[in-house]
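Pasting a structure here, questions to come.
Removed from the display is one protein chain of the complex; every other protein chain stays in position.
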Amino acid sequence: MTETDFLSLSPFLILALAPIIIMIVISIYRNYEVVFGFSVLSIVAAIVSIVFILPVIPHSIAPLFLVDRYSLFFITIILISALLVIFLSYDYLKQLDGIREEYYIILFTSTLGASLLAVANHFILFFLGIETLTLSLYILIAFEKTKDSSIEAGIKYLVLASVSSAFLLFGMGLIYITFGSMQFSVLEIAIRHLNQLPLLFIFGVGMMLVGIGFKLALVPFHMWTPDVYQGAPAPVSSYIATVSKGAVMAVFIRFFFNIRGFDNQSIFIVISGIAVLSMFVGNLLAIQQKNIKRLLAYSSIANMGYLIIILLTGSDKGIQAAIFYLITYFITTIGAFGVISLLSTKELEAENIEEYRGLFWKKPWIAIVMTFCLLSLAGIPITAGFIAKFYLILEGMKAGLWILIFSMIINSVIGLYYYLRVITSMFSVANENLLPSVSVLGKVTLAFVTISILVLGVYPGWLIDFIVKYAIL
Amino acid sequence: MILIYLILILLAGALLAWISGNLNHVLPRVITLVTLIVDLVWLIIYLLQTVAFSNKWLIDVQHHWILQFGIGVHFALDGLSLLMLLLTFFLGIISVLISWKEINSRVGFFHFNLLLILAGIVGVFLSLDLFLFYFFWELMLVPMYFLIGIWGHENRTKAAYKFFLYTQASGLLMFISILALYFVHGNSTGIYTFDYIQLLGTHMSASTGLLIMSGFLAAFLVKLPVVPLHNWLPDAHTEAPTAGSLILAALLLKTGAYGLLRFIVPLFPIASSSFAPIGMILGVIGILYGAKLAFAQTDLKRLIAYTSVSHMGFVILGVFSFNELAYQGVVIQMIAHGISTGALFIMAGQLSERIHTRDINKMGGLWEKAPFMGAIGLIFSMASLGLPGLGNFIAELLILLGAFKSNVLMSVLACIGLIAATLYSLRILQKVFYGVKNTDWKMNDLSIREKTIAVSLVIVIAGLGFYPQPVFNIAKPALLKTLDEHNEKTQLNSENLKVETDLKSKLYFYK
Amino acid sequence: MKTLIALIPALPMISFLILVLFSGKLSRKVAGWIGAGSIGIAAVLTVIVSVDLISALPEIKSYQITLWQWMSVGNLSADISFRLDSLSLVFCFVITFVGFLIHSYSIGFMDKDEGIIRFFAYMNLFVSSMLILVLADNILLVYLGWEGVGLCSYLLIGFWYKEPENGTAARKAFIITRIGDTAMIIGIFILFLSFGTFNIQDIMHLASAKWVAGSSIATITAVLLLGGALGKSAQVPLQTWLPDAMAGPSPVSALIHAATMVTAGVYLIARTNVLFSLAPIVQGFIAGIGALTLLIAGFSALTQHDLKRILAYSTISQIGYMFLALGVGAYSAAIFHFMIHAFFKALLFLAAGVVILVLNEEHDIFKMGGLRKKMPAVFWTFLIGSASLSALPLVTAGFYSKDAILWFALSSTSGGVVLWIAGIVGAFLTALYSFRMIFIAFFGEAKTQPSFQAGYLMTIPLVVLAVFSLFGGFIELPASLGNFHLFSNLINQSLPVVGIKNVEHLEWLFQLISSLIALSGIYLAYLFYYKKPVFIDSFNHSKIHHFFEIGFGFDKVYDILIVRPVVWLAEIDKKDFIDQINISISNMALIGNEVLSIAQNGKLRWYLLTFAFGIAVILTYMMTK
Amino acid sequence: MEVFFYIAAVIAIISTIMAISGRNAIHSLLFLILSLLAISVVFYLLDAPFIAALEVIIYAGAIMVLFIFVTMMLNIGLEEKQEKSWINPRMWIIPSILASILLVDLLLALKNMPTVVVGKQVILPKQVGISLFSTYLLAVEIAAILLMAGVIGAYHLGSQKKKVLHRFLEKK
Partner (left out) sequence: MLSVPVETQILFAGILFFLGMIGLLVRRNLVFMLMSIEIMFNSAGLVFIIAARHWNQPDGQVMFIFILSVTAVEVAIGLALILQVYHHFKTLDVDAIHKLKDE
């Protein structure tokens, strides 16, 4: 281990140290605010540390780690999302009874797992990262253990995630048997000279798709999504939708591009099929959904369907489009779940669309945030979602993925319908239910989200520049 | 810069109106009115300063936006867009005035949406960057959706969905086409840009041209609308509040027509020529089918909505005739239809404000109590059936003449639409104004405000009917440019084809 | 002088605008006098202009004035410009003069009506449009006037809007004429695209230069223009609207549906005579239609009960005569008959209006009777009108005008015996139904008592018109009776002279026949409807009587052939079948949603099963590919 | 040697089948332990003695004991009838078909496996240890964090609210 190694690992070190320190602090003096403050500081520190790594990249700590611009970019996104989730969690957790500080510890371990996925260059790190992330998520999902729904969501996620991990693992094993290496870069070299991929390898990739498809909630491995989103605490749902998916996407893109999956016809077709199915199933399921958390879950299925189109372009530009899409999707989803978690009380999770009826006339600003988020998800201009979709379609068309682009178009329209349903109910005549007041922290978070959506929607050039400059595999 | 300011003023006015809505109900109205008047006056002052309309852009503003994709902020004004802007601001003012009493809830937000829609429309009329164009094209949907969805009538939600989904679906197809054009141009020249002027000369094969054009067509034909893509329109028009119906009919539909003239014809000269017969058939079907449905309706607003379908059929008929007569007719039709159908919607709104029904079977005998309204209704029904002396006649005459030049049969069939128009227009009058009055209604004739609106509309429509020349003069250079652009290419193409076939035959010979 | 021409249509228009804009502030009387006065001034102007023009003839054939450029697009240009020649002069004169009389009459007639201001506004608008029609220099402006009068006709038929039937009648009139108009505008398109101009004179010159007589384009154009003329002039097969149009007030019937508007078709054909001469088939067709119409309408008039309907059918029939004349190329005869007809038919309508008004809206002649004593002034004027209508030999103007037509029907180069016989039969019918009215309504017992006596405002116009109906004919006397051709000389300045076969010496014979026919008609009317009504009892109850009464069943046929299909068409797809496609798409999405939603049943084992199923499908695909 | 492999494999498969189909939880767990032991024999045969030992110690020893502990705690070992009622023989059909399809797919995938010529030799625990604590040291650290998260999670989820009332007095 050299100094450079340590330097390039500094975000991970911070993320690993933070939970330990929190644990020690808790054992001495249990205080919610202190833990929260420390968590925020640690994440910020981790983000700041990335700046110091920049000069030394790309840096590979063989065989597990590959710290390059791409991974740092993803880590930054993950950390910022985690920060926003922490902000949103503050109010949500504060109102809960009992022990709450552990939440932050687990949030750190899961964020660590997610960040590790971004730098993973090896099956072992892939596996460990994904398990660190997932195991932490079991706990986070079931965190409100007094609630039936939370526990139910937890056990469902646990069983399904374990099974998918088992598949993932089996697939890794088969690939390992075929080429004798677990390192992505070695696999790439091994594959480069083959005209035809061995069937066993394809079988392995197929099995890995189960694991990855599960994490990304792609059809047919999507069914857990609405249940878990609904049962989990709202900030955790947003965490699953963003950090967890983003991290898995990061490693999946890297893996997929390393094995050049887009060049293999059967993988290509399977991925396209999954993409198309995900779009249709996700959107169709959402159109009559009355529970807004489930609705967002279905929407996330569809969105991931859009996103994996980009895998098939097989170009760096495609990856950039995917990253842009992910960023906007992160912001938007966090905003939407943020609204839900800020409007939820101890007794009542604000998850029925009915409860949002007339929100605009009671809490206009919150409703506007939600409207912007939903419009962004639907891809309407002046929101970031529009530019993101534009970018995605642009790259998809460049690669000539016509069927996928057209099904994306059809689905955008279906999707628009249910986003509009929520918006409509927010703007219709108010009902009488009372809404909790929103803390300053929540307001700041939502304001940040909204401004980002607007800025990225109207003036996205700088971010695209940034991505083009930094997010190269 | 005036062009950007025009939009910015609208946006600023929108925000102000919204915020002031919290203070009281009059302020947003006044602010909106002032905003629109400022824009209108500014534009008129500009118009008066412009000595001659040449075939260059009158104003051309260009800035970078998203460099990576070759997207710029490119606004430009020519005669065509100038006319459309004038119409937009004028009807914008009218729509504020008609909502003065009708809208009493959430006044601030209403006017916010109103101005936002207008900003979107102005943007559409001015954009010369295809991405920017699409941006504005979509932008106007959201506030319109709110306008229908919040202040509309009973089935507003459904109508609002239908409107949004329909236009969004077609818009996305256009978006794909815009991108395809972008790539075709980029691949052949190496310059990836969304700029209209650069894209004008794009070379593409006939089949590619048709495919790309069909995406544009989808969007424009839905907006226009053309049978069988018209179903959003009756619902949206019927359920929207009066101002919404007015803007929909008078302005939003025109963006479709504008798009045809501005984009389809010059960008796809060859493809549009080959599409022309189908386009004309669609136009005729629209004219006749729209009229047929209008005749069958009992809901007044729905009836008027279907007349829009019928009238817009003339527009597409004209656009695909490719000659100056028809194009001037299209321009006049855009304005005249905006005024006349708008006026009819206003009348329908005023009626339902008074008697709380839109069912024409329940109306009747209103002439007795509201002769002024009756007179207005009469004038605009007559306009809608194409009575000479009113603007619509000029429009229909020129379009039919133009169409006659290129396709006699279609033009003759379209003439049947004139008879059909008589049927439904007279039905409105008969059902609403003739007969005996229902005694339960407390019916007042028009107030001063309403009279002012009505009279100003009458003046415009009659002015167009008797002295349309200024409009022709303004629009002429722009239309001629469009036609030249189109004709040049089609001729070139036919020459190319000739050369190609020559070459082929020679090659065959040498084999 | 030229500006005066522009003033002629402008005055009624100004008056119209005044009446509309100040409708709330004007008193009823003032409104009436403004309305009538403007027409009066226009009439005076017409006289001044005509004196000027006539004195300038034949060196200057027309005056022309352009007011402003209407539109100029590409090679299309049309101006708001007027042209006065002898043809338009006659029309102008009739319109303004008869119009003025009718307006004056209306002041009395509409005195009690609440809508008097509206009435005069419409009437003024009508006169203005009609003047534009006849003065227009280009055919587009003709069309403007053409549609304008149509509109006014519509408005005035439905003037008493509270009765829904009136509205229906108005609508019918508008729609039927509109059908003709549409044909006409297509004709105009052809003219413009062939000659590149709308100017009538230019078109006529170019047409005779460029088009070959009998060519199909000329024929088609002529047919299309004829379509417009047939609709407006209520000729077979588009005549059905006119009897219903009697729903309007009587002055309206007098002015629009007798004197002026319905003869616009005659004007149009006369104005574009070059085209028709280039299409001889069409011209022959016009004559045929005229003959057919005059017979059909004559028979129908014979069986009507409603006083105004009789007059309406009579109008159709008389216009049939004019068409007959046009068809045989006797333009001056047609125009002459138009003028005389305007006088006596206006007179008859106005008189009938008085009768109906005084009898409290009683229209049925069989419920009248004995009016001769109750209202002598009306009786005498009505009698003069009827006599003129029946072409009572020598003393009435109608004799000279109709006789000219009958003569030319036979003697014109394109005329023939068949046409003449039709005309003669028509003349007989005319006499019969005219005096049927007289004998039933004015003789015998009084069945309804008049409520009041008509004032001077109403009777003076009657008298004036009666004078014209009697003596108006002396400006044009046939060769056998004085050979005085003041009128046809004037008309022939702008229209071609009729070509005549070499049978002039026999003219007296045919005049004698027609005179006898007219007299016998009158006698038979006396016999059947006064002296011995039993003679025709069986006829009155026969089916053929009923067939005549319903106007030869045209309405029924149209109802079955056109109206019902249209209504059916409108009803059948009220909801728009295309919308069903949308609904089915959205239903498909909803069904998809429901099906997929079943899968989201919350059961973990089911989720696992789909999991396994999914991977089985994927892997099987990958392995077998 | 091969014979041992096959015997162990058959024992493992049969005992696994018994484990997943058993009605009695304790019996199933014991079959599972048997299966794990058989697999550890296979590990040994596959030149991985260290892993064979770990399999016995941790898998069969620690993890399975945890299972048994929970089973006994929840008294589910005694509810054979309930287990019986939960499982319908027909329920085996579809999963078995799916599994056999997947197995056939695997067979297809194995058909043309590339041959590799590498000298086979026993990988000693030392080699594994060196690899673990040099090459994969960071992974070990991560595993440590993972275990810590697991401990905290198990603690958080496992702890129950202190009951104020006796369970018979609880509201249903």
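Just so it is clear, A, B, C and D label the chains in written order, and each chain counts residues from 1 on its own.
The definition used in the following text is that a contact is a pair of C-beta atoms (placed from the backbone, for glycine too) under 8 Å apart; a residue touches a chain by one contact, two chains touch by 3 or more.
Just so it is clear, the structure is predicted and the values come from calculations on it, not from any experiment.
Interchain touches from the omitted chain, evaluated on the whole complex, reach A, C, D.
Considering C:155, C:424 or C:612, the position touching the chain not shown turns out to be C:612 (whole complex). Across A:45, A:99 or A:151, the residue that sits in touch with the chain not pictured is A:151.
Although one chain is not drawn, its touching partners on chain D can still be listed: residues 1-2, 5-6, 9, 12-13, 16-17, 19-21, 25, 28-29, 32, 35-36, 39, 42-43, 45-48, 50-51, 54-55, 58-59, 62-63, 66-67, 70-71, 73-74, 76, 83, 86-87, 91-92, 94-96, 98-100, 102-103, 106-107, 110, 113, 116, 118-121, 123, 127-128, 130-132, 135-136, 139, 143, 146-147, 149-151, 153-154, 157-158, 160. Interface residues of chain A with the unshown chain, by the touch rule above, are 123-124, 127-128, 131, 135, 138-139, 142, 145, 148-149, 151-156, 158-159, 162-163, 165-167, 169-170, 172-174, 176-177, 180, 182, 226-228, 230-231, 285, 289-290, 294. Even with one chain removed from view, chain C keeps its contact list with that chain: residues 597-598, 600-605, 608-609, 612.
Quick note on the criterion: only the chains that are shown with their structure count from here on.
In this assembly, the C-alpha centroid of chain C lies 101 Å from the C-alpha centroid of chain D. Annotation: 79 Å between the Cα-based centres of chain A and chain C. Note: centroid distance chain A to chain D, computed from Cα atoms, is 30 Å.
Residue positions of chain C with contacts to 2 or more other chains are 613, 615, 619, 622-623.
Listed in rising order, the residues of chain C touching chain A in the complex are 589-590, 592-594, 596-597, 599-600, 602, 604, 606-608, 610-611, 613-615, 617-619, 621-623, 625. Within the complex formed with chain B, the residues of chain C that make contact are 20, 23, 68-74, 76, 80, 118, 140, 143-144, 146-148, 151, 154-155, 158, 161-162, 164, 166-168, 170-171, 174-175, 178-179, 181-182, 185-186, 189-190, 192-193, 566, 569-571, 573-574, 576, 578-579, 581-582. Across the complex, chain C is touched by residues 162, 227-228, 230-231, 234, 292-293, 295-297, 323-325, 328, 364-365, 367-368, 371, 375, 378, 382, 385, 387-389, 393-394, 397-398, 400-401, 404-405, 411-412, 415-416, 418-419, 422-423, 426-427, 429-430, 433-436, 466-469, 472, 476 of chain B.
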